[in-house]
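Presented below is the structure to which this report refers.
What follows is subunit A.
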Amino acid sequence: MYFDSFSDFIAMGGHGLYVWLAYGIALAVVSFNLISPILRKKQFMAEYQRRLKRERRLAERKSGEAGK
Partner candidate 1 sequence: MVHSKQSQPADDLSLTHVFWITLRRDLMLAYRRRNDLISPLMFFLMVATLFPLGVSPDPQFLSEVAAGVVWVAALLATLLSMDSLFQSDYDDGSLEQMLLSPQPLALLVFAKICAHWMISGLPLTLMAPLLGVMLFLPEQGMSALVISLLLGTPTLSLVGAIGAGLTVGLRKGGVLISLLVLPLYIPVLIFGTGTVQAASIGLPVGGYLAIMGAILALGVVLAPLAVAAGLRISVSN
Partner candidate 2 sequence: MAKTWKMPTWFYRLGSPRWSFEIMGKLLPWFAAATALLMVTGVIWGLAFAPADYQQGNSFRIIYIHVPSALLAQSCYMLMAVAGAISLIWKMKVADMVAKSCAPIGATLALLALATGAIWGKPTWGTWWVWDARLTAMLILLFLYIGVYTLHSAIEDEVTAGKAGAVLSLVGIVNIPIIKYSVEWWNTLHQASTFTVTERPKMEPEMWMPLLVMVVGFYCFFTVVLILRTRAEILEREKRAGWVKELVEAR
């Protein structure tokens, strides 16, 4: 380990703000890039399933009426 203690690690010899800000932004960018497509796929699946349910219900109603 390059640093002597954890507080030294956080302080980064006075440059702590810059280093952690940079790594923080990197984390945000990485997270955004991972979360955005995953969410998109989830939304797509949810919407598609809702549509399938609706179509199934419509089909049942139609076949029910036809049978009467």
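Simple rule for what comes next: a contact is a pair of C-beta atoms (placed from the backbone, for glycine too) under 8 Å apart; a residue touches a chain by one contact, two chains touch by 3 or more; residues count from 1.
Basis for inclusion: all candidates are chains of the complex that A comes from, given by their letters.
Please read these numbers as outputs of a predicted model, since none were measured by experiment.
What touches subunit A in this complex, out of the candidates 1 or 2, is 2.
Looking at the complex, you find that subunit A touches candidate 2 at residues 1-3, 9, 12-16, 18-19, 21-23, 25-26, 29-30, 32-34, 36-38, 40-41, 44-45, 48-49, 52.
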